[in-house]
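Only one protein chain is missing from this complex, and each of the others stays in its spot.
Chain nomenclature is as follows: A and B, assigned in order of appearance, with residue numbering initiated at 1 for each chain independently.
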Amino acid sequence: MEKIVFVAFGFCCDPLKEESLMKTLTQELWVDIPQRRQIVSIHREVEELVTQSGVVDGLVLVNAMHITASVFINDNEQGLHRDYDKWLEELAPFDPSPDQYHHNRTGEDNADAHHKRQIMGREVVVAITENRLHLGPWEHIFYYEFDGRRRKRILVKIIGE
Amino acid sequence: MEKIVFVAFGFCCDPLKEESLMKTLTQELWVDIPQRRQIVSIHREVEELVTQSGVVDGLVLVNAMHITASVFINDNEQGLHRDYDKWLEELAPFDPSPDQYHHNRTGEDNADAHHKRQIMGREVVVAITENRLHLGPWEHIFYYEFDGRRRKRILVKIIGE
Partner (left out) sequence: MEKIVFVAFGFCCDPLKEESLMKTLTQELWVDIPQRRQIVSIHREVEELVTQSGVVDGLVLVNAMHITASVFINDNEQGLHRDYDKWLEELAPFDPSPDQYHHNRTGEDNADAHHKRQIMGREVVVAITENRLHLGPWEHIFYYEFDGRRRKRILVKIIGE
């Protein structure tokens, strides 16, 4: 499995940039999540913040500010999102009783949500090139809440030049 | 699932900063891990390094330097940590024999640890705003070792302005 058969450099852009000063943009996004579990596209919002930042080359960090939620990149296809929901329920089923999860002995009922979020991840870090998100053709940024039914917060932090 | 019901910008901070020079801080943390599997809070240590760095706006990367361990962000609640331990043992059980895991044919007994670490992740990237970790109210940074019983190393790298 180790042998690499072919590697080439793509011609995406001017690889090496002149040195310059650094700039940043920081923004919290609030999203209304009426359901317990819900996937919400935040792609356009992140795109607009990148434009607004004026950062030509850099990184954008997008993370859930809640520990029962994920930010992830995958296909913008509803069938797949239904599949994720079913799959995560199999891997870490919702069970509000204190029997399956010690965490629910604290009076919480969301232990499953803390597990599901670890599978899907807390954050994504995306490259910015020529003042745009540098993504493959199908990459799409989503927020995935596992214990919603209220407003939730996402952090966007951009640094670059 | 796709429809976004409401998005607003939070008023966390001055979103756009003046351009300035860049600075960094690099620190390896050593932690004693007497048990095979152990969760250790490294939150305060990372907080202190952020203060010490003088970085007002930027990013901090915190990663395990071992491939049998994770750095993750979740609840500082011992019941949940017990739940994680049980859950990961179900998903990737410890088995030192060479039967279940090819990796253990090398003389190692820690193949399960290499699997568990992939669920919980290698690293976190956290925003720094106004010289502080920019986190949600319950976010707490932990190191999770799956093959301990000796000193282990964590890397903290801060970049920003």
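Note that in this section contacts are C-beta pairs under 8 Å (C-beta built on N, C-alpha and C of every residue); 3 or more make two chains touch, one makes a residue touch a chain.
Since this is a predicted model, take the numbers as computed values, not measurements.
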Hidden partner interface residues of chain B, rising order:
20-34, 38-42, 45, 52-53, 59, 61, 63-67, 76, 78, 81-82, 91-92, 101-106, 111, 114-115, 117-119, 121-123, 125, 151, 153, 155, 157, 159
Spell out, residue by residue, where the missing chain touches chain A.
1-2, 4-10, 12-22, 57-59, 72-75, 77-80, 82-84, 87, 91, 119-121, 124-127, 129, 134-136, 138-139, 159-161
